[in-house]
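The complex appears here without one of its protein chains, the remainder shown in place.
For chain A:
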Amino acid sequence: MIVEGGWMTAVPDERHVQGICDLLAATMRQNYGLEINPLTDVVICCGQSEAFAAAIFATINQGDEVLLFDPAYETYESCITLAGGVPVYVPLDPPCWTLNVDKLMKSFTTRTKAVVLNRFVQKKLIDIGSVLTIQLEKFSVRKNFRPLLELAVKWTALLLQMNSLVTFNILGSLQYFVKALILQKTVYSLLVEHVSTGHHCDDFEKFAGSLQYFVKALILQKTVYSLLVEHVSTGHHCDDFEKFAGWRIGWACAPAIVASAIRNIHIKITDSAPAPFQEAAVTALQSPPAYFKSLKADYEARRDYVVQMLSSLGLQIWFKPQGSVFVFAELPENWLLSDIEFVKELIEKAGVAAVPGCGFFHADPNDQEYHNRYVRFAFCKSDATLNAAAQKMRGLVNSSGYLDL
């Protein structure tokens, strides 16, 4: 409210603090090269939980299919189902959760409306595009153009399909999305160059068709509905951390028309995010880069500590987590029981709590035996806690130094 001369004058019912939106717009431009309109494209919600729920309700209709990658955070599915949507899981392949593009392509149907992306998937798409770009650049006239053409067609078809969907970008994977856009333009121009210098093959019509794909894809990108759902109350976009998670400040960024729908839903679900914490978030988002750097370094140290500790105890960790505050470890080879049993024993014998991984797998368990082979450990804990956990677990090792529960 504005007070002028003792009289309270009217302001429109603003449920969000504009300062947050302005700061987000600046960050998007700086970090990702994306221009968003702070007046229309941002919706502040009660945490990312609510941002995701509101975004789903705003875009998913009865019967719409939403692609999810397995393993996945468990609440996505429930939000989608609540909205009348159908979750469709595409399993990523262990141990490094790589994307099998064929599996992804097979999951598309005429009812597919949206996809919830994560870094692994986007990275994979980028990798394909990067390889494609390199091959196109190196392409010489004596080689067979056909395989390259097929790969290009496949890749752009996939991106075309992805871009025609509502995409939910989770956990700071936005830079990959932008990279993918740039790559597509590069591949397109390389293909055009090849055609104009005469490098084509027998099925030239097919090639012409694939150029059409590119044009379509590029046009669609201009109208693509990409929803970026970021959960962070102190403004850091690249990692999921929960320093002030209890304050419940999150947001969604989308093209104005979609943001407006999300905002309307949000207003009906909670009406607004806690006012004092929105004000505090403005201060938080203005933290100097040094703060985020040290935060990252801090968490990286904790991650390294936990990864090393778990590995030394016989748990199988195939790669260091590149983001989030969790380690998704595979059970030791000699553990023949389930993840639930493991967690139970760990709690009872070592007094250390972790989360059984089976809750994060949703795809058909029949051909996925690994659903019960993973346990999730959090490293967003104080040094004292992590040390204590390590000590307790080390107290239960056998003669070969491995955990013996």
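Here is the rule we go by: a contact is a pair of C-beta atoms (placed from the backbone, for glycine too) under 8 Å apart; a residue touches a chain by one contact, two chains touch by 3 or more; residues count from 1.
Keep this in mind: contacts and distances are computed from a predicted model.
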Quiz prompt | Name per UniProt, for the chain absent here [options: "EF-hand domain-containing protein", "Serine palmitoyltransferase 1", "Glycine cleavage system H protein" or "Methionine aminotransferase"] | solution = "Methionine aminotransferase"
Quiz prompt | Candidates A:57, A:299 or A:328 - the one touching the absent chain | solution = A:57
Self-check item: Contact partner of the left-out chain, one of A:78, A:100 or A:311
Solution: A:78
Practice problem: With the full complex in mind, choose from A:89, A:247 or A:379 the residue touching the hidden chain. | Solution: A:247
Quiz item: Looking at A:105, A:131 or A:269, which residue reaches the missing chain?
Solution: A:269
Self-check item: Absent chain, residues of chain A that touch it
Solution: 1, 4, 6-13, 46-47, 49-50, 53, 57, 75, 78-79, 82-84, 242-248, 264-265, 267-277
